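The complex is shown incomplete by one protein chain, all other protein chains being positioned as in the whole.
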Amino acid sequence: MLALRGITKSFPGVVANDGITIEVAAGEIHALLGENGAGKTTLMNILYGVYQPDAGEIYLGGRQVKIRSPRDAIALGIGMVPQHFLLVRRHTVAENIALGASDTPALFPTKQIEARVQNLGPRYGLAVDPRARIWELSPSEQQRVEILKALIRGAQVLILDEPTSVLTPQEAQNLFGVLRRMRQEGHSVIFITHKLDEVMDVADRVTVLRRGRVVATLPIGETDKRSLARMMVGRDVEFQIPREPRRTSGAALVVEMLEADNDRGVPALRGISFDVGRGEIFGVAGVAGNGQRELVEVLTGLRPATRGRMRLNDRDITSLPARSLHEAGVAHIPEDRTRLGVVPTMSVAENLVLKQYRYPPFSRGQVIDNGAVMQFARRMIDEYAIATPGPHVPVRLLSGGNIQRLILARELSGRPALVVASHPTAGLDVSATEQTHALLLRHRREDVAIVLVSEDLDEILRLSDRIAVLFSGEIVGLLPAGDATRERLGLMMMGQRA
Amino acid sequence: MRRLGPLLIERDPVPSASWVLLVSVGAVVAALIAAAGVFWAFGINPLTAYAAILTGTLNTRAAPEIFRQAVPLLLCGVGLIVAFRAQFWNIGAEGQLLMGAVGATAVALFAPLPAPALIPTMLAAGFLCGALWGVLPAVLRLRLDVNEVITTLMMNYIALFFVGWLIHGPWKGQESFGFAYTDTFPRAAWLPLIGGTRVNWIGLALGVMLAGGLAFLLARTRMGFEIRVLGQNAAAARYAGIDPLRTALGAMMISAGAAGLAGVSEVAGIHHKLLAPDQVSLGYGYAGIIVAWLARGSPLAAILTAVFLGLIYSSGDVVKVSLQMPFRVTDIFNGLILMFLIGSERLLPYRLRWAAERPAGSQAGRDPMVPPRPDTPASRGDGPVRGQEGGR
Partner (left out) sequence: MIPDWLLTTLVRAFAVGTPLLWAALGEIYAERSGVVNLGVEGMMILGAFFAFAVAHTTGEPVIGLLAAAAAGGVAASLHAFVAVTLRGNQYVSGLALAMLGLGLAGVLGRGWEGIPLENALPEISPLNVMGLLLAAVLWFLLYHTRVGLIIRSTGEFPAAVNTVGTSVTLVRYACVILGGLLAGVAGGFLSVAYRPSWTEGMTGGMGWIAIAIAIFAGWDPLKAVWGALLFGALFFLSFRLQTWIAPEILRMMPFAFTILVLAATARSRHGQAAPDALGIPYESEQR
């Protein structure tokens, strides 16, 4: 029913799609698999009219079509559920859907939509209150709104971009149920992912992209995770990192009954207690929004605790500001690296001393010694293999992986006692991810205590010595990594206590 | 990438200084051309008008006027650069200038000090009064997130009426010709002028020293680093342990204090009394914004841009006398120049090169969604129009 033939698209300096040919039948769930930068999103953006291909054609129902904008795509029955929702947070569900529907009346635009949402929702398993405001909904419910938006606009082909990145394992299963329902109703579903488990779980066929080219298109029955991984990356991937057992004992970080509020004054941490030993990686799993951000902020001094205590190597560090915690040896690898971890317009060198600029040798009194800064920068660029033409280049010219290397260089070179790593490999390709993991493991060997907060269960399972699950501001389960399975963790992430 | 005859225009996230200069000058020229339209609408031949302006301002007798105007413009502008680098939109330099003038007046007229102590005390008082006038908007913005553009502007009006109250009320001196002003300052409180001109050299020296000092502050000191980080990325500043309140407040007080100094320079150097606000300041606080913007964040460049704006102000007198147009014309120049400057920012992240070249592996304008391969270095802009370079 849908065919893309010979699609080629280049941007200056890089070929994103190189002669890609894909076919999707009606009533099929088709997975588009590849790592970051493989060209999956570009391809779907072409299908959705955001980009124009340099070469190639698109056929829908046997007829060639030209898709010049998302409006064209929608008119042709192609809908997209983006990874970052295009929903106006302050508006209601109905208002958001009405915004996109072509037959919205001029007066009282939302009345009709409210009725249609209430009808259509249950049919696909997408129940949601049309009067609710988006900011009140969970990510899973917001995703339902996006899907409903596409369906109400008449989508026959639905594209989903990394749909499970914001869902718990159970919510992901619910989503797959929805997708199967859609398949039954005759829709075609294309979903972009880099998660092999999902592909094996729900897809009928899978296309693997690598460096802008199709590696293979296969029915699910004819392949397995190992082969897919090899096709995705071009070499064999280690799924399990052999890990030495912990050598030292003794707690580095002790957290007792920690409470904290979120930005709106509502309690986000409700009495968290745990400890992290020297040379231990303590994984914190959970779906975003359950207090992880607040926990990271309290541990790094960006948010005051309302109650409870924290001790680092027997020194009370509760509610110290970020600067003091940095001086006490707390390193922070932030979640949002370009927004928080670096100043994109400033140079690599300046970013490398973003926290240390105020101490000697970089500062003598009030004046900054630029020579010392540059020297340090060159050393870091070398040691951490940061690809940049030089230390004076603005950071925003660096790729995501190199920005992360910069951040790692800055945070880890100072011999920290505690590393708080928040989603450290989000958005990175496989080699940058492996390098990051290797660095964390090296510091683990050097008796640094590490708190790893991540939504990526694979990463948590791969690296942690012990795993805690955060739900609604509380630790609902704490277990050694050896006892943890995806199912167990998934249940805890939904609130079931261990 | 676009072709323009023999030239190629490419995106370049790190434009060279010469390109920035070219674009800025181009914007000013475009503004002056637009202003020519105003002359034409008044029935005056624009070429005659500009000729009259140039001859009227650049002759040896009138040229010092340019620097007389440049002094308050430089003091305001240089301070504003610091505030703007911290992303603090201080539109209140006008009011801070007036309050600096008030402070100086208070010292000159009422402080029982020995003569040599008068001028330094006036300068200190002026700086302090100006700085304090900026504290309230800063605190409101930093604690309550209240838009500082509106609050600093409101403070301008309050300062304006405050000065008006002073000269009509408690500080009223002689009244002549229908104008109100305070008593004249004692001689020892007069800032010395450069012979034969209206340029007070203390103000001038202060301006130049401040420009140098603030340039050093921003580039080489801890506080300057903190201001720059805060201005570029407030979230990263917090993450780095920089206190946004302290840093922004510091930047604001420097900015407001500098404007206060401009006020001292005016009342102690030119008028020797406190007058009606629109005579103390001819809009220097607002024009200072242009001085700062045109200097593109460099306090040293502000010396040049202040002189340029001084030229514009000086031309206001010429326009009034020779062309019978109101002094207000300078506001039109200022408004147009600022507009064109803002509009021209879009052109900044580009560079020109000859179309003959074929850059290999160029990263210019790459799609941010696709990361470049780690082994390809991102190329930098090396300058605008170049001769025949051998590949890149």
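Order of writing sets the labels: A and B. Residues in every chain begin at 1.
The criterion applied here is as follows: a contact is a pair of C-beta atoms (placed from the backbone, for glycine too) under 8 Å apart; a residue touches a chain by one contact, two chains touch by 3 or more.
Remember, predicted model here, so these are calculated numbers, not experimental data.
One of A:66, A:89, A:226 or A:415 touches the chain omitted from the figure, and that residue is A:89.
Contact with the chain not shown here comes from a single listed residue; of B:20, B:36 or B:154, that residue is B:154. Contact with the omitted chain, checked across B:46, B:164, B:212 or B:297, is made by B:164.
Touching the omitted chain from chain A are residues 50-52, 69-71, 74, 86-91, 95-96, 98-100, 104-110. In the full complex, the hidden chain is touched by chain B at residues 38, 42, 89, 91, 136-137, 140, 144-147, 149-151, 153-155, 157-158, 161-162, 164-165, 168-169, 286, 289, 293, 325-326, 328-336, 338-339, 342-343, 345-346.
By definition in this document, only the chains that are shown with their structure count from here on.
Here chain B touches chain A in the complex through residues 1, 13-14, 220-223, 225, 228-229, 232-233, 235-236, 238-243, 361-367, 369-380, going by the rule given at the top.
Across the interface of their complex, chain B is touched by residues 11-14, 16, 36-37, 39, 41-42, 301-302, 321-323, 326, 332, 334, 339-346, 350, 354-355, 357-358, 363, 366-368, 370, 387-389, 393-394, 396-402, 429, 431 of chain A.
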